[in-house]
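Below: one structure in structure tokens.
With one protein chain withheld, the remaining protein chains of the complex are depicted in position.
Now for chain A:
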Amino acid sequence: MNITSETTGDLQILTVHAQRIDAVAAIQFKDTVRELTADQDTAVVLDLSQVDFIDSSGLGAIVASMKQLGKERPLHLAGLTPIVSKVFALTRMERVFKIFKSPHEAVQIDEAKSA
């Protein structure tokens, strides 16, 4: 799975370049996020604007990544497409994450940078 990383100020932005985070992709997603965040210590924003489908395995992988980052490094979400947004709403997991319209919006909000 292609995920790119960019650090802007106090935020690490991970952009998922894939249309699906499903049962096939879930483990690879977790592994890639772990590798990309290993040598950093900032909060992380996951840009999901290119993802148009997520199932419960993909959702579980995002929660696992959030746990793996630990208490000091929050994982935020940005750019949720309609169906992805629906999955987060129906499972109520939208309450667990801070959700921004775009990574750009997260960068502008200081609240995104601390736990």
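By our rule, contacts are C-beta pairs under 8 Å (C-beta built on N, C-alpha and C of every residue); 3 or more make two chains touch, one makes a residue touch a chain; residues count from 1.
We take it that contacts and distances are computed from a predicted model.
A.B. asks: Quick one: find the hidden chain's UniProt protein name among "Heme exporter protein B", "Serine-protein kinase RsbW", "Electron transfer flavoprotein alpha subunit" or "Sarcosine oxidase subunit gamma family protein".
C.D. replies: "Serine-protein kinase RsbW"
A.B. asks: Given the full complex, what residues of chain A touch the hidden partner chain?
C.D. replies: The missing chain touches chain A at positions 20, 22-24, 52-53, 55-57, 59-61, 63-64, 66-67, 71, 82-83, 86-87, 90-93, 95-96.
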